[in-house]
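One protein chain omitted, others in place.
Up next, chain A:
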Amino acid sequence: MELKPLHIVNTQLIDGDTPRPGSLLAVDGRIAALDPTDIPDGTETVDARGQWLAPGIIDLGVFATDKPAFHFGGITRAALMPDSGPLDGAGLVERAAKGGKPDLWVHPLAAATKGLEGRELAEIGLMKQAGARAVATGRARIADSGVMRRVLSYAASLGLVTIIHAEDEGLTAGAVATDGEMATRLGLASAPAIAEAMAIARDLALVEETGAPVHFRQVTTARGLDLIRAAKAKGLPVLCGITPAHLLLSDTAIGDFRTFARLSPPLRSEDDRHACLAAIKDGTIDILSSGHDPRGPEDKRLPFAEAQPGMAGAETLLALGLGLVRDGHISPGRLFELLAATPACLLGVDAGKLAPGKEADLILVDDGTPWQVDAKKMAAWAGNTPFDGMPVQGRATMMWKGGVRIR
């Protein structure tokens, strides 16, 4: 079937800092023009009734290909972490890349080392040929500095960014929470928050040495963010990200041993949470992602320390991001830089922006409708959200991938 041109009218375009009235024309799966004057024959017209038109969300670093959740959340592209598998060979990467077809882009991230064991380089070059868009160290960092240095320079030579998990494994061994009153009261093994800054410091030194571009997937502490800020000021090729959980929750959320709030890295102190909010405001944080990691009761209905870390975040990502806008931390335009433009840039995909020539991965966003997060009624295959019961506002109402309506 031939793809009809698509004209979305009566919309608020998110192509600058604030939404502006306008319309968008997509032809052959790509954005042809904003506010077009010539409309080709046979164009399908969609009346957005004043809703926001934004680039589809590119969720960087998910742990499962969970299409219903991504579609609910307005996510058109998901960069899949290499942990399940692990994705350390070209065949596995190729299969993972096809996992979302036809209505979701899955961009696999190549395991940095064989079996993600942190010892031997994986076949990063072959995985790139098979469709891997970046390299990732997985849920843990690479402990051996020599291996890490080789990974960084090798990935850089292939033009790939290395996505890093930053926690010092010596300090965090056995820990399930951050040092503090909460962990002490609950009797949970905990690690100091500086475990993050120490890991970041080492890797920044390696970046300075090798010139390799890196992305710290989650930076969640004041000291970690200070290091990133300083590195950026020096001009190092460094990006960093965060999930809404560390912006909106502190370690008090683990009270009553709520395993849905067991995350990796663990929730931090209230001071660190405020530092994260400041960093998203001042531009230190580049990417907002869901960290989507659905976990069933077999992983979560357990004593806290035995439960697996992770949260199902894909469905709440957009609404919680809109909450940051409503609270005055960021502008709408900046939200979609965090959610789409910067991840697209990192992955090297031609999307993530409302600009002529980009792929027509689009979402309509109703930024006002209130709804309540309900762990029992999630589209994700498990409802492990730490935001259960939270009232939020805004959701994606329509989605297009390459100009084709998928929701």
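Just so we're on the same page, a residue touches a chain if its C-beta (ideal position, glycine included) is under 8 Å from a C-beta of that chain, and two chains touch if they have at least 3 such contacts; residues count from 1.
Definition applied: contacts and distances are computed from a predicted model.
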Protein name, per the UniProt record, of whichever chain is missing from view ("ABC transporter permease subunit", "Aspartate carbamoyltransferase", "dihydrouracil dehydrogenase (NAD(+))" or "ABC-2 type transport system ATP-binding protein"): "Aspartate carbamoyltransferase"
Hidden partner chain, touching residue among A:190, A:316 or A:385: A:190
Touching residue (missing chain; options A:209, A:298 or A:350): A:298
Absent chain, residues of chain A that touch it: 179-181, 183-190, 192, 256-257, 297-298, 301-306
